[in-house]
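Excluded from the complex is one protein chain; the other protein chains are retained at their positions.
Showing chain A:
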Amino acid sequence: MEHIRTPKVENVRLVDRVSPKKAALGTLYLTATHVIFVENSPDTRKETWILHSQISTIEKQATTATGCPLLIRCKNFQIIQLIIPQERDCHDVYISLIRLARPVKYEELYCFSFNPMLDKEEREQGWVLIDLSEEYKRMGLPNHYWQLSDVNRDYRVCDSYPTELYVPKSATAHIIVGSSKFRSRRRFPVLSYYCKDNHASICRSSQPLSGFSARCLEDEQMLQAIRKANPGSDFVYVVDTRPKLNAMANRAAGKGYENEDNYSNIKFQFIGIENIHVMRNSLQKMLEVCELKSPSMSDFLWGLENSGWLRHIKAIMDAGIFIAKAVSEEGASVLVHCSDGWDRTAQVCSVASLLLDPHYRTLKGFMVLIEKDWISFGHKFNHRYGNLDGDPKEISPVIDQFIECVWQLMEQFPCAFEFNERFLIHIQHHIYSCQFGNFLCNSQKERRELKIQERTYSLWAHLWKNRADYLNPLFRADHSQTQGTFHLPTAPCNFMYKFWSGMYNRFEKGMQPRQSVTDYLMAVKEETQQLEEELEALEERLEKIQKVQLNCTKVKSKQSEPSKHSGFSTSDNSIANTPQDYSGNMKSFPSRSPSQGDEDSALILTQDNLKSSDPDLSANSDQESGVEDLSCRSPSGGEHAPSEDSGKDRDSDEAVFLTA
């Protein structure tokens, strides 16, 4: 609180990004956790909430006649432009936000003050929703070849690894410790994914400290043990996800990569994924393109190419595809590493797992995948996503790239994922929001020391509770696309990778498709479910009445007792006899239309907004679009056409055409 120089500024204008001439007049509030803009307009009182932890950069621009402009760029790709009448106020807001957006202690983060009104028990249940020991059990572990090792108890061997690790049975503590001494930050090879069907596995580690000629017997034995744990193959792939040049440069620093001559039966492979600095700059360049005001098609495509972003996405996908193929087609185990084994390695292992195992394409499975390959194995969330004030050179969109890879796959396999695009977007949002404790700190050790589970809430429980919002209507557990390994073409084509405007331009609502097929289909499915229930109830009632009537007729005419089936056959006859009535009746059918249902959910979402636990709702226009989008998606209500929808976007587009 002591950092807030001015808690409230009036007559601030929020500039519309699409048509800069338009601006909403309102009041700006600074709280301990949020920047809040409330419009003056009495009929809307629209609110825009921005979490301090989402703020990426704040830019004070040259004062103009209308006031002092302040540009806030957020980590979830929202851009807010405010015009504050007084220079002094603007400066106060600027200085306050600079400090608020850069907390120095974990305790300052939102998750320590966020209270979703759950009791202790509910909070604890939330934390056990995703259980990694369950996940290893699901993979079929421990078994004849793999065992749970307690070598890292109390983080004695490696402080960025979890305590529970699976290693080959033949790898003794001596081998493990020896190997760990020969690996960067002692991140020795451990199991990431095990394929029950053919015993092939994906293991992960950091680079070996091989320098130009060093070798380590235990490390060689460790790889040997991994190979032996897969009786179906007589070699192990070692995949170095770095460009060869980078790996060679590391040798001068006493690090490097495995020498094929020293390790028996390995096949060594480089896959050139660039380092975190290249990725950070690439995203920066792409965001500059997204930010352009009315760019030409050439500006956009040229800028997109120049950023190299999609090339990097493709490199990560290619690595994942290589590993998935090695495991599923060759039945070979793979050891993956990069330098420290917590960025590219995490990306590649999780993409490969997603390709191999349909479980990870379900809602819960995807949470498990992030929990396993990212959270437990010590991906440095705090450093990469700048939760606490730190070295800006450590920041890089590593998990963003993984999330985009998943989206690219969803585009190619629309029925294969249980979750939808919104799920990915909300996870991305919360990685930066620090509203839940899951992504805090850099390792399991740090999280335990901070007692995260006792002091904060779990995102997974929140997402699971609202899972209805995240379902992909096209997903069907029994569909062929959901079964087994993805069969991607051997040479994936470049044009498969597309710009993800739903993520990077997600706050420019006018750029997104105005009607969402996903929401429409979900509404239809919801109605279908209600119809199924009603059908059952009607059939029951009908049966009852018919029984009563049949009893009557039996008494009267003393006919033999008809079976239930004859009851149904009469209903069949009536179908055949009255085709015209049938369509007429359709119209009058007063089912609870999904549009009603959606309005309800919109209301619920609005309440959520107050708690600000829903990322979309921290955006200015979302609260409305929630209602407006849904109004056009009622499959039965023709009158519920998207009036709001078109009406709203009209003006914004007007500007686009005129300036274009």
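Couple of notes before you dig in:
Quick note on the criterion: contacts are C-beta pairs under 8 Å (C-beta built on N, C-alpha and C of every residue); 3 or more make two chains touch, one makes a residue touch a chain; residues count from 1.
The rule is simple: contacts and distances are computed from a predicted model.
For the chain of the complex excluded from view, the name given in UniProt is "Myotubularin related protein 9" [choices: "2-(3-amino-3-carboxypropyl)histidine synthase subunit 2", "pantothenate kinase", "Myotubularin related protein 9" or "Acyl carrier protein"].
For the chain left out of this panel, the touching residue among A:71, A:148, A:278 or A:521 is A:521.
In the full complex, chain A touches the hidden chain at residues 290, 294-302, 304-305, 308, 310-311, 314, 412-416, 473-474, 476, 479-481, 489, 491-499, 501, 505, 508, 510-515, 517, 520-521, 524-525, 527-528, 531-532, 534-535, 538-539, 541-542, 545-546, 548-549, 552, 571, 574-575, 578, 581-582, 585-586, 589, 591, 632-635, 638, 641-643, 645-647, 649-650, 653-654, 656-658, 660.
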